[in-house]
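What you see is the complex with one protein chain gone and the rest in place.
Letters A, B and C mark the chains as written, and numbering starts fresh at 1 in each.
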Amino acid sequence: MTKLLVFGAASEVMGARNISLPPEIDSVKKLRVFLQQHYPGLKRLNSLMVAVNREYAEDACPISGSDEVALIPPVSGG
Amino acid sequence: MTKLLVFGAASEVMGARNISLPPEIDSVKKLRVFLQQHYPGLKRLNSLMVAVNREYAEDACPISGSDEVALIPPVSGG
Amino acid sequence: MQLTGFGREKQEALSQARVLVVGAGGLSMPVLQYLTAMGVGTLGIIENDRVALSNLHRQVLYETRDAGKPKLYAAIAKLSAQNPDVELVPHAAFLRVENALEIIGSYDLVIDGCDNIGTRYLVNDACVMLGKPFIYGAVFQYEGQLSVCNFRGSATYRCLFPQVPGNAAVPGCNETGVLGILPGIIGSYQAAEALKVICGIGSPLANQLLCIDMLTGGQLQIRCRPDPANLQIRELAASYWQYF
Partner (left out) sequence: MQLTGFGREKQEALSQARVLVVGAGGLSMPVLQYLTAMGVGTLGIIENDRVALSNLHRQVLYETRDAGKPKLYAAIAKLSAQNPDVELVPHAAFLRVENALEIIGSYDLVIDGCDNIGTRYLVNDACVMLGKPFIYGAVFQYEGQLSVCNFRGSATYRCLFPQVPGNAAVPGCNETGVLGILPGIIGSYQAAEALKVICGIGSPLANQLLCIDMLTGGQLQIRCRPDPANLQIRELAASYWQYF
């Protein structure tokens, strides 16, 4: 199962810092659709970036079961 | 090739922070013998600990080509 | 004292460097203290806020009796006592479209210790226009982010976060709170990255976003790439504060 690490305000919205993704999520694009459907509160976090295996990833980037995916919102506190 | 990460005073003695181990080094015990032979200066670092894949390892622990091995001396500065 | 790899030439580079710290809040505390201690040449500070009692849990340079005083002068009084050899330059203002290019223009390196998203994009755009590297750092609850931006063509803040977020998306420390020590950790890393850039030691965190999680002690180092379009900024936006 693909592991999703959730950072910052996104983890507050999702109520978790770690979730397992269903196997049909096989691209960053599908991940974004999945998140919109299951976590509508993320909508206001319009700037979420996705990293796959510790590298920034575009929507077209494939995701497989052994990948480590991270969801990174901007953070502004100081 | 097994990757060896070298920390602290050990990296000064060995002149490197990263070395590749020859394939015949297949246990922590053999690693220690190898280091004694090739880096006699390490002798005074009698307290070097060895970690294999981010876990402390005893002499009997096997090492294979895909492992990440680390050499950790005590450090005392403050 | 001799440190392997940090000889006279590196110390000289440090003592010649001109560094601007944006903000004198939580992130800036270790940046200011350690760059002063290590002997940076010129240390500019831009800040126009006053010390509040509610800052003191994370802004360790200030004392209870500083409450109500301008942060800028409270900080400078302490830093000049710490090391009188550092040239401390006060800029009693907030960074704005009107002053950013002129102020940043006279420094070699900028450290972004601000506390709001508008200033972060302004720092970015001004630094890109002027060709100055800057050290990004930010905190949220128990987490921090860090990156060395615009360093020899490396990724900028707009490469890390191309889509400017709305206000609700990025709460600051005063809204959601932060453990005092967290900006201390991230600010210390910012000071270390500044030193690496100034002195040319080690590998600065360029083209990388470092995410640090205080609760687990773990970190994630994420590779990113510069988007060439983001290196072509020719003018500042009319305002960076529509988000607030």
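Here, a contact is a pair of C-beta atoms (placed from the backbone, for glycine too) under 8 Å apart; a residue touches a chain by one contact, two chains touch by 3 or more.
Everything quoted here is computed from the prediction, not taken from an experiment.
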item: Partners of the unshown chain among those that are drawn; value: B, C
item: Option from C:L101, C:L130, C:L179 or C:L236 whose C-beta touches the chain left out; value: C:L179
item: Candidates C:C149, C:V164, C:L210 or C:C224 - the one touching the absent chain; value: C:L210
item: Residue among C:I111, C:C159 or C:A192 that touches the chain left out of view; value: C:A192
item: In chain C, positions touching the absent partner; value: 1-6, 30, 33-34, 36-39, 54, 56-60, 62-65, 81-84, 141-142, 146, 173-174, 176-182, 184-185, 188-189, 191-193, 195-196, 201-203, 205, 208, 210, 214-219, 221
item: Residues in chain B touching the chain absent from view; value: 5, 7-9, 12, 44-47, 49, 51, 54-56, 70, 72-78
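Keep this in mind: only the chains that are shown with their structure count from here on.
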item: Two chains sharing the most C-beta contacts; value: A-C
item: Centroid distance [mean C-alpha coordinates] between chain B and chain A, Å; value: 37
item: Mean-CA-position distance for chain C and chain A (Å); value: 27
item: For chain C, residues that touch 2 or more chains besides their own; value: none
item: Residues of chain A engaged with two or more neighbouring chains; value: none
